[in-house]
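Note that this complex is displayed minus one protein chain, with the remaining chains in position.
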Amino acid sequence: MPDSPIAVAHHNPELQHHFADMEQQRDASSLGMWLFLATEIMFFGGMFCAYLIYRLWYFPEFAAASNSLDITLGTVNTAVLICSSLTVVLAVHAAQIGKRQAQVIYLALTLVLGLAFLGIKAVEWTSKFKEHHIPGASFHFEGEVPGHPGQPVDQQHAQIFFSLYFAMTGMHALHMIIGVGIFSYLLYYAWRGRYTPEYHTPLENSGLYWHFVDIVWIYLFPLLYLIDRKK
Amino acid sequence: MSEHVVPLKTNVAVWLALLVLTGVTTGVAFIDLGPLNTIVALVIATCKALMVVLIFMHVKYASDKLVKVVVISAIFFLMLLLGLSLADYSTRLL
Amino acid sequence: MATAAITAERENYLNQEYGIKSWLLTVDHKRIALLYLLSITFFFFIGGFFALLIRLELLTPAGDLVQADTYNKLFTMHGQVMVFFFLIPSIPAVLGNFLVPLMIGAKDLAFPRINLLSWYLYIIAGVLMLHCMLTGGVDTGWTFYTPFSTAFSNTKVIEAGLAIFISGFSSILTGLNFVVTIHRMRAPGMTWNRLPLFIWAHYATSIIQLLGTPVIAVTLVLVVLERALHLGIFDPTRGGDPLLFQHLFWFYSHPAVYIMILPAMGVVTEIVPCFSRKRIFGYNFVAMSSIGIAVLGFLVWAHHMFVAGISLYAALIFSALSYLVAVPSAIKVFNWTATMYKGSITFSTPMLYAFGFIGLFTMGGLTGLFLAALGIDVHVTDTYFVIAHFHYIMVGGAVMGYLGGMHFWWPKISGRMYPESLGRLAALIVFLGFNLTFFPQFILGYLGMPRRYWQYPPEFQVLNVLSTAGSTILAVGYLLPMVYFLWSMRYGKIAPANPWGASGLEWRTSSPPPTFNFDQAPMVDWEAYDYENIPAPEIPAPQISAEEARIAG
Partner (left out) sequence: MMSAAIFTMIVVFAVRYRRRKGIAAEQIEGSTALEVTWSVIPLFIFVVIFVWGAVIYFKERTPPRGATEIYVVAKQWMWKLQHEEGQREINELHVPVGRDVKMILTSQDVIHSFYVPAFRIKQDVLPGRYTTAWFRPTKAGTYHLFCAEYCGTQHSGMIGQVVVLEPAQYQAWLSGGGAAGSMASNGQNIFLQLGCSTCHRSDTQGRGPNLVGLFGKPVQLEDGRVVTADENYVRESILTPGAKIVSGFKPIMPVFQGLVSEEQLNALVAYVKSLSQSPSGAAGGPTVVPSGAKPQESKVQ
């Protein structure tokens, strides 16, 4: 689709009938996305609230259970997600300056990084499964209270940590999966050349979503992986 | 259009800073700072989050104050949830 | 009859397209509002049917009409259906959907397709809820308290939880649409302080929907996970704390009360000035009190938990904060009253409902003050006093507001007038039936009858019989408007564009409005509630002219 760089706003075929002009449409979508992210903050907030309270109650068990998580994979995953945030930024940037090919490349990279994150997460979960760290009937956690060698931790309190761990990372992964879906869609339309300097709102808003999911992980990482690591 | 194009340099700088901070937060976790450990981890996470929100998500450049209001009020209400719940838990005689 | 049209029937949103597909795939906010109207009316009568069965069971002290288990399911599903499938969507999704774009001079909501999606989510949730009811139901109480809901109940908790989870998304999307629309879609000249207060109320409501609903969504997810996988987050035998559930639940469910009542307040704020022919008293204060209620409403949730085992100090804090939220509510009541002062009042049906609203809401609000007082709450919480209190707010307040609004805007929605005298009669029946049903419950609660009781000591019987009698009257009062609204769609008088001489922008387009709301893009250059410059209609409603003329003459 050959884009004329000086397309006049109200002639844009992407303008929906009930908006006066492209700017109104863009402002509305962007505000809508931010409001949605506000609801997401509260959605994760409920789990953060539960986490906060049990962490205060059962600190030794939380520390012990946290130490059983794989810190290398956790750190790598954080880096992977940060890189994917950069590629999203670059994709939006490419759309802003009207470079279709760069858009496609960065979107594809984002997808790869997103899938890499999910892959690493799956590896972590699998090992948790093998270690019987999945809450439920076969839950078993052998660990000592950090700083108190020989003191076994309370099984049930450790189980609460893992319940929250799986609930929070699971919900985060679900958001990642949705994000991967959205970005596949974007990739297709970017390849078709739909996003132009005048109209790339979907790209921008999906970018906001992706960054938000990244931010959630930025908090999950220290809260879940880095409790009382000092030996 | 009121859109602001962030220069590539800024974006890459933020990305590098985020990676460095990730390394720092993992490293610091192994140093015994007492209760400061948690605080340092959260401060670093907040710095990272702020960078993402302000630069990657363009809030710093938003011409419209509304987006800032939305972000701040969401955080405010989250703090209400956490704070007022703690008002109960921290004063229970258990 | 009235089928003889005054003007040739012009094209409007109702007759522009026909066929089931034109409704199910519509993105027109007005049609979606009607879809909501049909679906919430359906759920309202289901919930009402449960309520009648509950009242019939309580006619006698013994548990004789239904089994204990059935009774527990009845009150649970009455609560869930009424709260999540009727009250929360009622005014916002029907009247709000219809009126928000009209009142601010927009062609549609900002996201028409998301608006349709939110109706479909509501329907999916509703179907799931119906399936849950028909295949056994749920008996946890609408509050889902743990560990009963997670570890002890043998009923379909997961299904009901998911249904409410999905309906929550519907509610979030409606709120999101409203906030964006109000911010971004106002007609030229429609400044913030020219907005109708109905819009302000919906704006405040939407804030709560956006910030509160996600918390109950995640809480229900945790309940469902805990029940399915035995996570232990809320289970004391696994180290969890059941009170954490209550905190998270009420963090949403208390503000949710304001989701239900704020839009009704908005409706009343439109009706009172119109039928007093007067500018609203203290516009800024009424507008800000809506926002104040929305924000302060988030600070008070633990007043549902004063005897639940929370700390003494937390109880003191939450009790004190609870009084703060009463102030903006009081401001509203005072302003409505002051608006009538030196007005020129007509007792049309919407105004009668508005009177009912103000009176009953005041009763409900003031008894709320007793509940917020720690010492009294200990005695009356979890008794019929609480039941009466929130029904005064929810039924006496929200439903009265909803019915008042339906009458007020029915000419705009349908293009027809409803029969005024029947309308007044119904309003009277609802008011009397309501008070007879719920006033005895205040006394019952004060005497100590706990809520959710299937059988009760015989000394409470007299008051229970009164209450049951009232509920049947109330049922008639609710059926009546449904019948004459349907009747009026065919036989009602053709409504003029502005039958009440009201000031809002929605009255400056034809009734029913065209698909894109206005034939010409509106430009606002007048203040809100400019009743000084709007002539009152000759006689409030065309078809009661004879009666009115007799009284007036």
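For clarity, chains are labelled A, B and C in written order, and residue numbers in each chain start from 1.
Note that in this section a contact is a pair of C-beta atoms (placed from the backbone, for glycine too) under 8 Å apart; a residue touches a chain by one contact, two chains touch by 3 or more.
Everything numeric in this text was worked out from a predicted model, so none of it was measured.
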item	value
Residue of C:Ala330, C:Val465 or C:Ile494 in touch with the missing chain, whole complex considered	C:Ala330
Options C:Tyr13, C:Tyr258, C:Phe355 or C:Phe390, residue touching the unrepresented chain	C:Phe355
Omitted-chain contact residue, chosen from C:Phe390, C:Trp409, C:Tyr456 or C:Trp500	C:Tyr456
Candidates C:Leu14, C:Ala125 or C:Met363 - the one touching the absent chain	C:Met363
Which residue of C:Phe152, C:Tyr491 or C:Trp526 touches the chain not shown here	C:Phe152
Chain C residues that touch the omitted chain in the full complex	63, 68-69, 72, 139-141, 145, 147-148, 151-153, 236-237, 239, 242-243, 276-285, 306-309, 312, 315-316, 319-320, 323, 326-327, 330-331, 333-335, 337-338, 340-347, 355, 358-359, 362-363, 366, 369, 372-379, 381-383, 447-448, 450-457, 531-532, 536, 552
Residues in chain A touching the chain absent from view	58, 60, 145, 148, 150-154, 156-157
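Please note the rule applied: only the chains that are shown with their structure count from here on.
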item	value
Geometric centre distance via CA averages, chain C-chain B, whole Å	38
Gap in Å, rounded to a whole number, between the CA centres of chain B and chain A	14
Touching two or more other chains - residue numbers and ranges from chain C	183, 211, 215, 244, 247, 251
Residues of chain A whose C-beta touches two or more other chains	27, 31, 35, 38, 41-42, 45-46, 49, 53, 57
Residue numbers on chain B that touch chain C, as the complex places them	66, 73-74, 77, 80-81, 84-85, 87-89, 91-93
Residues on chain C engaged by chain B in the complex (per definition of touch)	183, 211, 215, 243-244, 247, 251, 298-299, 301-302, 310-314, 317-318
Chain C contact footprint on chain A (complex, rising order)	16-19, 24, 27-28, 31-32, 35-36, 38-47, 49-50, 53-54, 57-58, 135-137, 154, 156-157, 159-160, 163-164, 166-167, 171
